Every structure is written in structure tokens, then in C-alpha cells.
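Only a single protein chain was left out; the remaining protein chains are all shown in position.
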Amino acid sequence: MPQTTNEYLLILPFLVLSAGIIVSLCVELFFRKGKELLPYLSIALFLIVAYLSVGQIYEKNVLFGGMLITGGIPAIFNLLFAAAGVLVMLNSIGFLKKYGFYHGEFYLLTQLSVLGMMLMAGSGDLVTVFLGLELMSIPFYVLVGMNRKKVSANEAAMKYFLLGAFATGFIVYGIALIYGIMGNTSLIDLTENFYIYSENIIFITGFILILIGFSFKIAAFPFHMWVPDVYQGAATNVTGLMSTMGKSAAFSVIFILLTAVFMNDAGSKLGNYFAVIATLSMLYGSIVALSQNNLKRMLAYSSISHAGYMAIGLAAGNKAALAGIMFYLAAYTFMNLGAFGIISIIEGEEDKQTDLNSYAGLAKRFPFLAGMMALIMFALAGIPPMAGFFGKYYVFISAIQSNMTWLALVGILSSVISVYFYLRVVVYMYFKEPGEEISVKSDYSAYAAVIFAGILILSLGLFPDTFLSVIEYIISV
Amino acid sequence: MDIWGIVIESVVKILFVLTIMLLTVSYLVLAERKVSAWIQSRLGPNRVGWGGALQPFADVAKLLLKEDIVPKAADKTLHTLAPFLAIFIAFSTYAVIPFGPPITLFGREINLHLADVNIGVLYVLALTSLGVYAITFAGWSSGSKYSLLGGIRSSAQMISYEVSMGFSIGGVVMMASSLSPVDIIESQSGWMWNAIVQPIGFITFLVSAFAETNRLPFDLPEAEPELVGGYHTEYSSMKFASFFMAEYANMIIASGMIVMLYLGGWQVPYIEKLGLGSPFTQIIQTLSFFVKVGFLLFFFIWVRWSIPRFRYDQLMNLGWKVMFPLSLLNIVWVAVVIMLFN
Partner (left out) sequence: MNFELLLFIVFALVAAVSSLMMITRKNAVISAVFLVLNFFALAGLYLLLNAQFIAVVQIIVYAGAIMVLFLFVLMLLNTGKEEAILHGKKPIKYFAIFIAAVVFLQVAYLLVFGSGSFTSNPDIEASLSSGTVETIGREIYTKYIIPFEAAGFLLLAATIGALILAKKKFE
């Protein structure tokens, strides 16, 4: 396999991040003030990655004998991960001090998990998929449990680790079965001959096992058991990290696996699987979220239902669906990061002030935060000109195109249900009298993160066509 | 092709190596006692034979005549298996270490090693990594707390030092670009000994070799003052002797490995320029191997009677925080050397 310097230039985003991880490790190790520097170093790294990825969007390359794919959709995902990474970092600077875990390892692990996500999004081989998945998940398990004094964090980490390992087991077993049929692990071969292979029962079994594994990771309904406890138990910035980027990375792999389906506009036998998952996730997430008083837990259930909306696109399985889910993922990422950012600002020590009552009358005390929160809640609920609306809209349209109108109707029904619990937060903030006094430390970098998230949500909502046309162009090439 | 010739050659070589090993082991014990006596200004054993020369045979006779005790709480099978395992692993490792250049005898070319395995270095690593089982089994199966503690310490220590040992060997393999012992020795012709080219790797390997053979300052698995006898507290008679022999056999193997990997094996620098002719060159080279091994064995004994035992946490700190990074540094160094000179 000939390798040219050119190949190494094309994986520059990966190389930069890898080198950055090593540099961060040394900075943390050898300088006493190193950990003060790490968040800024990470932000710089993510910005470079984002810049490099933007340059790659229009040139798609298959590298290292089909192990890695750069450009195109992987580049958009890299951009998404990097942007979300910047937001998480901004959010974490002040929050970690408050949370009682102020250590450099947080930044290192975040960088490592982002590297894993980028590998997942760019993988051209099941081996890379698996390694990227583990590189993403293992830092997640640790990040969730990093505050060892907190019992709920320990419980969350344990649950997440056990169920995550279980899901990984499904994925590895599926890969083994697929390897048994194909004789190789190349995803390019899988895409080209998908319809030939999928005649084989063992292949389909393996494929579904992999999809089940990733359904765990995207937190879809029958595989969602870990979500509420883990999202609530983990530190709020970590919850933001894994609920958005983790989900996007898992979707990126599902896209790669289903490329053949999406590109042929043909749907597949797997459509039914996704339709069931989508219906159950949407309804379960929306209905259970109705009775939640803790904001983090509510967002956890809402994340299950969002996974359901996106699964509608997977069930539809056409080009419009691919573009729709991409848009949805971007919107969802910034909405959730914004929401968790605000929660982390309001949150007091030891997980206090995360329930709805703490938000009563927030508009009078912190008009800016309340305004941002209201904006994000409207967006999450899918009220028009916000980003969330267009995400759902595109996904529903794709379902109708694939003759799955009933699925779109279920989606709309679920959205209507979800409006209640999103707007309840707004009602609490604007129309309730303030309860007990809450103390909030001002944290400018976290404010910056929230503002950026807000800007991105608004711009995605106001100019959805710009983003969508890029994706559609890439898909059509 | 004469199959019988090969069989006879192999049998002779095996017998030769085994005899040498057993004799060396028994006299190494004597040497240890003599050297320790010398270091501590004592006389040492001097009653049996001329100046104590027959002492090893007296020891063997004594051990053979002792009662073989298996404790009641012991797991009999493993308790019996452990000493055999120890001695089996110790002796079978020697198969791939060449002790001399190829010689011609009775019209046949004879290689002075038992087996030319092209992944010989990995073979040695695999077997030494198994050596820990003998000690761990012995420690667990004895049904005694002291033995158990010895076994646990041993397993932790072996794993910790195997890492830096493996990485040190990595540097050697990089220089030779082969895993075959013969190639490794030939890559160190002249003064290109690995001990000179990669001194860091030499030191890390040497220290790891001490740890792997459970010699002072790393003899925590037996640590007499704390653990009575460590893993072999509950052993007696020939089973105890097996552990004893295995320890000394391991010393010889470690020395042989160090000579092979870092001190140029059987090579004597620039000997071919002396023009001594066929048989003498080979004899000198073979002898040089034994001299080098002999010096290293003396070094082992010397260190034992000079340096006190490490504490357990010191042992772990040294292994993970000093030896491991140093051996990685060595790999980088070797890579730089190869980049610059090839």
C-alpha cells in the first residue's frame, strides 16, 4: 500500500488533534499552572480542527487503503464535533471549579473522546469504527464518574459502563458475523454490495446487532435504560458533551453503515426496525418527560424522543432523510449544549438548583439567562423560525417521501406533547413568583458559550437553506 | 539427508547443554556462598572436598534424603506441579540462546544452539513471562499466608518489570531488524555492542533481569525477614531444591540473554584480524561467551551482597515511573540512531 505525504496532509485534522493531546498531556504533567492553560489550549485545538475540516468539505478522499475517509460528510461531522467541543470547553472553565473536580484530566479526556468521534465519523472500515467507538466511550465512562465523592455520579458511571460495554459486545459480535460473510471488514465493500449481502440471514443478523449496539449509543427507546440516571448523575457539562456529541458520533456511524440505503433512495428491510424504534422513542420520551421536575432528567427524556425523531429519517432511508438528520443533529447539538450551559450556570454546589422550582421567576433576577433559556426551549419544542423546527420538518418530509406518512404523523403528535414540558420551563421562568433565593456565580466564559449556542441556533433557524444546500451538494456528488 | 545424524547431533547438544547447566547451577550455589563469604570477610564452606569443592553434592544428598512435606491445607496437584513448572521453564528457555559460532565437526556444520527459532527473542519472552506461574501457584497452593503474600508480590512484580524488559528488547530488535538470536548477535559485530549503542536499554534490561529472576534487591517474593521464605515457605526436600535450582538457572539464562542481546554474544571484537585460523577462532569465541556469562553471574552475586532490599512501593515506583519511561526513551534513541546512520 503506497503512502504519500499527501495522505498525511489530508488527515491533518486528526494529526493536529493527536499532537495536541500529547502536548496537553505534557503541559498538565510538567507545568504547575498547566491546567489553567488546558481549556484554552483545547479551544485552540478545536478551532484549528474546525478550520481544517471546513477546507475539506468539498473534497472527498479515501485514505490508507480504505481505513479512513476524509471530506464530505465526515468533514461536516468533524466541524460539528469541533464547534461543540469549543462550547463544552467554554462552559467547563468555571463549572469544574464549582463542581469540585478541577483537574486537567477532564480536558485531556474530552480531547481524546473527540478524536474517537472523528475516527467514527470518518471510518471506512469496521475496525476503525470499533476503535473510534471505544476511544469515544471510555473517556465518557470516566468523565461521568470523575467526581468520586458524589454517589449519584458513581452510580451513573457504573450503569453507563456496564450497559455501554454490553452494547459494545453487540457491536463486536455483529462485526464478527459480518466478517464471517464478507471475508473482510471494509465498509466500502459493504456499501457497494449491500443489497447482495443483505440477502444473507447471518449478514442481516450481524447488521442488526451492530444497529442495536448503536441504538444504545443514540439512546433510542428499548435501549434507553441508562439515559436518565446517567444524564442526571454526570456533571452537567459532561452531560452536554455526551448527549450531543456522543449521539452525533453514533449517528455518523449509522450513516456510514446505511450509505447504500440512503444513496439509492430505496429504503430497506431495516426501515421497519427503525420505524418501530422511532415511534417508541418519540412517544416514550415525550410522555415520561411530562412528569419530570428535574431539568437534567427532563432533558434526558427529551433526548430519547429526539433520537426517535431522527430515527424517522433512518426509517425513511433516502437522500432527503440524510440531509434532514444532519441538519437535525447540528440543531440538536447546539440547542442541548445551550440548555445544559444555562443549567450549569444556575446549578449550585452538589447538584442543587437543577429542579424546576429554582427557575421560578428567573426572568426577574436574570433576564438574560431566562431569555436564552426561553429561546432554547422554543427551539427544542420545534416552534418555527427556530432551528429545531426545520430539523423536524425536513425529517418528516423525508418520511412522507418514503410513503411513511403515519410515522410523520406520530412525530407531529409527539412534538405536540413535548411542547407542554418545554414551555412549562418558560412559564415557570416568566409567570411564577420567585421561590427561595438562589445564588449564581457569574461565569463569563459560560455566558459566552450560551451566547454562541444561541447565535448558532438562530442562524440555523433563519438560514436553514445555506446549511442544507451544502449537505445536499455533498450527497449529490 | 541423514535423519539419524540430526537426531544424534540434537541429543548430544541437549545432553551437553543440560550437563553444563546442571553443573553451573550447582557450582553457582557454591560460588554464591564463597563470594558472599569473601565480601563479608568470612571463610565460607571449606570442609567438603578441597576447599569446599564437593559442597554442592553434599547439599544435593542432604536435600534428597529429607522428608517431602505437603501441608494439609495445600492443593496437592498444584503444590506438586509448581516446582516442576519452575524448573521446566528455566531449562527450556536455554534452547534458543547461541553459545558459540557455527563449528565444523566430523564434516558436519554444527550450530551451537539447540534450536534456531526465527522468533527466538519472543520465545524467551513468552517463557520468562510464564515463570511467574510457578511462583504464583506455589504461593497459592501452599495454603499459607506467607506463601500467598509471596505469590501475590511475585505476580505484581513480574508484570511490572516485564513491560520495561519487553521495551528494552524492542530497541535491540530494531537494531538487528530480526527476532532471531543468531541475527541479533551478528548485528553486533566489532564494537557495535548494544550495550554501547544503547546504554539506557542495557541498564533497563539489566535491572528488569534482576527483578525477573527475583534476585536481591528485588527478592520480595521470598523476603526472608518478612515472609519466612515467601512462596517456598511450605516446600521441603527436592521440591524446595527445584525452586532453588530454578532460581539459579534463571540467573544463568538472564546472563545469557544479556550477553546475547547487549554484549555481542559469542563475538570477540576484531578477532578475525588476528588470523588464528578456523578452530582457534571458534574456540576463543565460544570461551568468550562463557567468560561474559561468568562475569555477569559474578555481578549478580556481587549486587546481592551489596545492596539492600527495596520496599514494595519503591519497587513499583522504580518499575513504572523510572524503568518504563527510560525504556521508552531508549526506543526513541534507537530510532534516532537508525535514522541517522542508516
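A and B label the chains in the order they appear, each numbered from 1.
Convention: a residue touches a chain if its C-beta (ideal position, glycine included) is under 8 Å from a C-beta of that chain, and two chains touch if they have at least 3 such contacts.
The structure displayed is predicted, hence computed values, not measured ones.
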Considering the complete complex, of A:125, A:347 or A:443, the missing chain is touched by A:125
Touch with the missing chain holds, among B:123, B:202 or B:262, for B:123
For the chain not shown, which residue from B:179, B:296 or B:334 touches it across the whole complex? B:179
Please pick, from A:27, A:87 or A:108, the residue that touches the omitted chain in the full complex. A:108
From A:27, A:49, A:146 or A:310, residue that would touch the chain that is not displayed: A:146
With the missing chain put back, which residues of chain A would touch it? List them for me. 1, 3, 11, 18, 21, 25, 63-65, 67-68, 103, 105, 108-109, 112-113, 115-116, 119, 125, 127-128, 131-132, 134-135, 138-139, 141-142, 145-146, 148, 177, 180-184, 200, 202
Missing-chain contacts on chain B, rising order, are 75, 78, 118-119, 122-123, 125-126, 129-130, 132-133, 136-137, 139-140, 148, 151-152, 155-156, 158-159, 162, 166, 179
